[in-house]
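Right, chain A next:
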Amino acid sequence: MKIISNNSKTDKEDMRKIWEKIGDYFRANSIWMKWYCTGCGAIELPPTMTSRFDMERLGMGPMATPRQADVLLITGYLSSKTLRRIIYSYEQMQDPKYVVGFGSCTINGGIYYDSYATMKQLDNYLPVDLYIAGCMPRPEAVMNGFDTLISMIKKGEANGWKHYKENYDWYSRNQLHSLGEVYVKDEFHE
Partner candidate 1 sequence: MNIMNFIYAFLLLVFVFLFQTSITGINRKVMARLQRRRGPKWYQQFIDIFKAMSKSSTTHGWIFDFGVIMALGGIMATTILIPIGPFKAFADVDNIFIVSYLLAVGMLGMAMSASGSGNPWASIGVSRALTNMLAYDVPFMVLIVSFIYAFKTSSLSGFAALQQGAGILGWNFFRFPLGGIVALICLQGMLGKKPFDSFIAPAEIASGPMVEYGGRHLGMLFLLHEFSTFIEVSIIVHIFFGGGATPLEFMVKYALLYTFMNIISGVFPRFKIDQAVKFYYKVPLALAFIQGLIIIFTGLGVS
Partner candidate 2 sequence: MTNPVLLIVVPLLLAFLSVALKNNKKQLLFIAAVFNVVGVFIIENGSYVIGGFRAPYGINLNLDAYSHLAVLVINILFLLIITMSNEKTKEFSTVLLVALAGLNGMLLTGDLFNLFVFLEIVSITGYILSTESKKYKYSFNYLILGTIGSGLYLFGLIILYAIFGSLNMADISFKMLSYDTGKLVVPIFLMFIGLAVEAKLIPFNGWVRGVYGNANSLIGSLFASVYAGTILFVFGRVFGQVLVLSEYLVAVFVAIGVITLIAGEVAAFSKNKIREILLFSSIAQSGLVALLFVTGLIFPTVLQLLNNIITKAVMFTIAGKISDDADTDEADKLKGIFANNKIIGVSFTVSALSLIGLPLFYGFYSKINLLLGLFSKINYFVAAFILLATIIEGAYFIRLLVKLWTPGEEGKESNIKFVTDRKVEFDFNKKVIAFMLSLIILLAGISPSLVKTNLFAMNKLLNEENPSYMFELKGGM
């Protein structure tokens, strides 16, 4: 399901420079995931990586740190505490970066729509390039989603990170409204 991208540019008229096209080709064929295993969707990823579905065919593989990762997979409901960490970790990733929301909890809060702790719509806080519906999508849906993501990157439509940069204040206003503040000093760590 495609994002209702609110930037006005239609996808026909291609303004990217030749160098960016080549870059997008490389970035499309080699996407490294920073899967944040927030909710119940994380368990769907091992099957997509191992022998049956093998996402390495698409050039995708897991990476340990946000600095090295290209795509941030949000695989489940996001409580306010986890959302703060997600935003901090998203900002640590290198441009161009993409966000993929798994499951209905990221789309509209899912079964936790009325909980006082979980957010209801991910793209208020982060620029989501791709949602994969399902109350946890099966590996086929995940692979299909990744395929869509790859074609989007190739066509240069996965510009969530540009969108995040351009209207950063809109995003941070949403974040502060929902979370109070993003960088908290919690007692357990220092």
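Keep this in mind: a contact is a pair of C-beta atoms (placed from the backbone, for glycine too) under 8 Å apart; a residue touches a chain by one contact, two chains touch by 3 or more; residues count from 1.
The set was built so that all candidates are chains of the complex that A comes from, given by their letters.
Source: prediction; values computed, not measured.
Every option in 1 or 2 belongs to this complex, yet chain A touches just one of them, candidate 1.
Only residues 22-23, 26-27, 29-30, 50-51, 54, 56-57, 59, 62-65, 67-68, 70, 93-96 of chain A touch candidate 1 when the two sit together in their complex.
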